[in-house]
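All protein chains but one are shown in place.
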Amino acid sequence: MFIGLLIGRFQPLHLGHIEAIKFALRQLSTLIIVVGSAQISYELRNPFTAGERITMIRNTLIHIDEIDVRNILIIPVPDTNIHALWTHNLDLLVPSYDVIFTNDPFTIALFQERQKKIVQPLLFERQKFSGTRIRENMVKKENWKDLVHFETAKVIEEINGIERLNLLWKRYNEQH
Amino acid sequence: MFIGLLIGRFQPLHLGHIEAIKFALRQLSTLIIVVGSAQISYELRNPFTAGERITMIRNTLIHIDEIDVRNILIIPVPDTNIHALWTHNLDLLVPSYDVIFTNDPFTIALFQERQKKIVQPLLFERQKFSGTRIRENMVKKENWKDLVHFETAKVIEEINGIERLNLLWKRYNEQH
Amino acid sequence: MFIGLLIGRFQPLHLGHIEAIKFALRQLSTLIIVVGSAQISYELRNPFTAGERITMIRNTLIHIDEIDVRNILIIPVPDTNIHALWTHNLDLLVPSYDVIFTNDPFTIALFQERQKKIVQPLLFERQKFSGTRIRENMVKKENWKDLVHFETAKVIEEINGIERLNLLWKRYNEQH
Amino acid sequence: MFIGLLIGRFQPLHLGHIEAIKFALRQLSTLIIVVGSAQISYELRNPFTAGERITMIRNTLIHIDEIDVRNILIIPVPDTNIHALWTHNLDLLVPSYDVIFTNDPFTIALFQERQKKIVQPLLFERQKFSGTRIRENMVKKENWKDLVHFETAKVIEEINGIERLNLLWKRYNEQH
Amino acid sequence: MFIGLLIGRFQPLHLGHIEAIKFALRQLSTLIIVVGSAQISYELRNPFTAGERITMIRNTLIHIDEIDVRNILIIPVPDTNIHALWTHNLDLLVPSYDVIFTNDPFTIALFQERQKKIVQPLLFERQKFSGTRIRENMVKKENWKDLVHFETAKVIEEINGIERLNLLWKRYNEQH
Partner (left out) sequence: MFIGLLIGRFQPLHLGHIEAIKFALRQLSTLIIVVGSAQISYELRNPFTAGERITMIRNTLIHIDEIDVRNILIIPVPDTNIHALWTHNLDLLVPSYDVIFTNDPFTIALFQERQKKIVQPLLFERQKFSGTRIRENMVKKENWKDLVHFETAKVIEEINGIERLNLLWKRYNEQH
């Protein structure tokens, strides 16, 4: 009966994330999906709001047979001004947990200093399934829909996500 | 197929809240429970962290037969420094919704200025089921367990909630 | 050719303020009206937004013959978390000035430590013309319109100010 | 009888801005000039304080015959930590308005999601009249005075603006 | 060879604090005096800046024979917006330590949850030596100089501390 955290920014949720979620769920009674950098949106690296990302996660997972959403909590967690306080602030916002699933070296370092148990999920075809690449493909009008779940793509289209990303891209280039 | 918000501080979750949750769920396909003032804890009026309050809500609702937790999201939402921005910040943190269930006059006012649909759930024995009263009873060592669900009481005891509240009470009195 | 600051919260603008504005203008080529606590609104002591207060000031002054609005700037200035930095932050937000018109002892103290020139305008029937009293009268449905300019009253009614104040009053009492 | 916003950073005010102000004023009874990123100064891209920028705008406009400053408000507006809240925070700081004059794609996007009316003023010789270019010319000791109004140049010299910019340039290069 | 923290607000430093400092020093090789609520000043409960409080502490301790200031560090530590993060933020600002000397129930609670070692110094005539009482005496023009060290009184007089406190008292009463 273990409780685990899986931490990501989910900009957007992609098939690599879904594999990691399945991997984590097989070892846990409850999985808490932490939607990181929750306060950021409308930026090139972080186009979607936490609410939109939660919608992607929920609408997608509910359509995947082997996942039982009763065992899942989805919690948005903002960054802290003082980086080194991040894991402590996280602890105030989520139920207590036994293990953290993450591949981010910084998160790993901060938790290791606190003697927390960390599992690094195998990255599923990382080159292919990465948020950065998917956002690039969206801007370059290349294939992105095969890299995300059908239900995730539906959410992105309903919120005019591609249009928003193009705008952020345009603005970024004007400023740099 | 409606989505609704139910907003509360849940300091702690009590039987009145549970009636409101059932009431809201009967009219909705998805209920988003907003845990307000999420950044505050270890204060006399706000003793429990958002993570502890989410634990109370989840552990309790999962034991109530007529509630299907697959239809529920639990989202912590912090206060904003600028009060009048609160509902706009909320909109960034939750999926889009059709209706708000709340009895707080301030929240009602802010949403009404934005022409949002509001439902005021009937307050179930309000005198009896109020967070303020339950916290008072906890400090005065009067009956509080009958006012909350058994699973909620269990969480409060596991985190030594009564002890914490007494300490906050002691400190409050030293400063006032 | 002097430039002066007149600092107030203007919750709401009243006839006492208008006398002080006329008094200051007679000694200055330019008057900067500082709308203090600009970030606060929807509170019992601070019901109106900075934008609403600027609207009151502008719409009113433009109808007063002896005031030439070309000589007036209206600048909203937020509080600072660190109180003692307030006057320094103010200096970043307004044109440079020669004198400050204020009766607030704290503002006087902070400016005096910096050797700034301060003028305390005679308070025009202070008991009668005070923001606190006007807000109280608004809640108690007593006479408040005679204490403010006709154009100010018009703005307050257009934004449903009395209704908002009653709501804030109701909420305040529920929490205290 | 329309009220409009014209949004800019005015680092510094230049002749292109002045054309846009005239363009907007011809269609409005009141123009609110929003001095954006008001809290930032002493940075390479944002050398001048909001107070200095307001001084530039006011001292300049008062000397332009076809502009009646009685129809103009100049309001400093800070950035918000949460970008997506920017337009909502703006609404708290300015009188209510009918139309927004802006060419910034991000501002356009945020307002369009709120169904606000936007006008993009024709950019008057944009290559020539751009804040970035003027600041570069200031650092490189190339011609910048022809790109701003005489009264603006006077303010910049009174505050030793060129010296400050050189210093910020020096510091920027040490850090990058 | 132990390092210890002694936490206080020192508004102002009084003879009770000095006894606690001596008590702690006898058990330690290094004492870190934490000046809490470092960001607050010019408030009735917190009249003095962190810099002023550090001056009081340093100027006083250097004149006490049995104290060797080489073994003392004085570190200002601000409050955190999120109370429950306070001890974690403290840990980022001070050298690592073995024990905490404090009598504040809240600080004790937060540290106990982290299994830190706490010593409660005997309160030396607490009724008499309390910051609250000393500030009250200052306002009421009653005896306060006997409750603080001669060097502390000197600092308070050099910064016109009594005058400032009277002003803050006046302002507090106007607002309440």
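Per-chain numbering from 1; labels A, B, C, D and E assigned in written order.
In the analysis below, a contact is a pair of C-beta atoms (placed from the backbone, for glycine too) under 8 Å apart; a residue touches a chain by one contact, two chains touch by 3 or more.
Predicted model only: the values in this text are computed from it and were never measured.
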Of the chains that are displayed, which are in contact with the missing one across the whole complex? A, C, D, E
Considering the complete complex, of E:Leu44, E:Ile75 or E:Val99, the missing chain is touched by E:Ile75
Touch as defined at the start, partner being the missing chain; which of C:Ala84, C:Val99, C:Val139 or C:Ile162 qualifies? C:Ala84
Extract the touching residues of subunit D with respect to the undisplayed chain. 39-43, 49, 164, 167-168, 170-171, 174
Touching the unshown chain, subunit E contributes residues 38-39, 41, 49-52, 54-55, 58, 62, 69-70, 73-76, 78, 91-96
Using the touch rule from the top, list residues of subunit C that touch the missing partner. 80, 82, 84-85, 88-89, 92
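Everything below uses one rule, namely that only the chains that are shown with their structure count from here on.
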If a chain touches subunit B and subunit D alike, it appears here: A, C
Between copies subunit B and subunit C, what's the superposition rotation on C-alpha atoms, in steps of 5 degrees? 120
Taking mean CA positions as centres, which chain lies farthest from subunit B? D
Listed in rising order, subunit C residues that touch 2 or more other chains are 39, 41, 49
